[in-house]
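With one protein chain held back, the other chains of the complex are shown just where they sit.
Moving on to chain A:
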């Protein structure tokens, strides 16, 4: 009954109006017709209701109706002066009806309905004379849909935000707090990893944020936090400069997060019996003697001269499994202009092609030499048509992981088109002494024409549209000099771990942070350790949030700070005017000029 009467009140205002005012200034104890709409059937009931309204009194004086479209067909026009008690049933209609006896006889219901009608009419009338309108509760609710939480009509709407869960690590930091608020305003679901769950933290964060308590150094709490998230914004930093802290938060924390993220996606992929789109593709794993099959060792010379020189002392290389089970590619090249290489025709698993990947990750242990990786592309049948592309790979002493994005490969023959990973059929790793860097201090006295490369695996890094993890690092200019080295070292280690993880990353290095509102000054995006100005926390937060869905932000690291207004004619800086206006996507044009995969 209550439900019906509320609906009646809503729809009755029109017919109440139709019933109440009259031409000709006749006062009448208003008859009010209201329509009870129930399901498909319309039951029109005319009930006499005493309306002691000023509305009828004065509206009865004169009111002209401009246009009127009558929707309910059961009412005769204008003859509402008489109180009709006879109900009319225009359509046969099924169960939508109410027992008419109840309606006529029930005074409380009548009184309530008449009051609602009057309120409705009065509200509309008085609203005409008012300056500002205060929304009624139903409207508040409707407006809530429109304007709150990233609805379509608000300034901060981001399409697809409703389905994205973002984990904010470091949600209590200066940047983290603003990031959380911006995400909430745009309608994202937010999870926060905090160390303590006390009242202060809860007050600091908006209420609908999902709080996970734990430490970044602890893999299990990170796993719990990452599960269910599509993206991660990592703004945590060590609060002190104790090395242990730095390593835990800036280095190990990032590793934990990337590992947990990959694990989570692999887990999801397993449960649907597919492959995770973010996992790396294994091209070669050197575990046993069998894995060396298909790899050929060749040698050659850059010089077309086929006459062996008198000073040729020979070239030798081998690729074999050593005693401790490692695959070692070693040898020496004393021939001038010679090289040795080990190559293999790739055999990828069925259905995988390299075009869904955008780089190679090699885990090798070298002695500091640099090698050249060559990819041959072309039709499989006709190898003489292959085009070759090369990229340099530098190794350190000891084991390291080297990331070589496909964008780094250049064609051997300058007229060839850029590398198309889809057509790659052969991978070669080449060592050539003439290109070794002379001042490699880690070698000491050993001859740069020797080399030894322990190969662990070769994997391909997946490509993607958007970035997965946004990491806020630092440039170091805001830190006092005696601590700077340590902090930067830890941060760099974290950044490298992120780059090699195979996830889409965006690394933002802001200048010294300032507590100012954002959106005021122009920003400079640069890749080169040249920035010197500060930047406000709110601007950094804005960049993090905008980078989540920007395809130009994927796999880029850059510095950002305010523009320095006094410098004139400085072409080093790519100036991006960030105007505080509505549809503001300054990030894409700014980042599109920066180098990828740095």
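Points worth noting:
Criterion: a residue touches a chain if its C-beta (ideal position, glycine included) is under 8 Å from a C-beta of that chain, and two chains touch if they have at least 3 such contacts; residues count from 1.
Just so it is clear, contacts and distances are computed from a predicted model.
Choosing from "NmrA-like domain-containing protein", "Two-component response regulator", "Neuronal-specific septin-3" or "glutathione transferase", the protein name stored in UniProt for the chain missing from the display reads "NmrA-like domain-containing protein".
The omitted chain makes contact with just one of the residues A:117, A:166 or A:180: A:180. Within the full complex, the residue among A:405, A:448, A:462 or A:518 touching the omitted chain is A:518.
Although one chain is hidden here, its contacts on chain A can still be listed: residues 1, 3-4, 7, 10-11, 13-14, 17, 38-39, 54, 58-59, 61-69, 71, 95-96, 98, 124-136, 139, 142-149, 152-156, 177-178, 180-182, 184-185, 203, 205-208, 515-520, 536-539, 541-542, 580-582.
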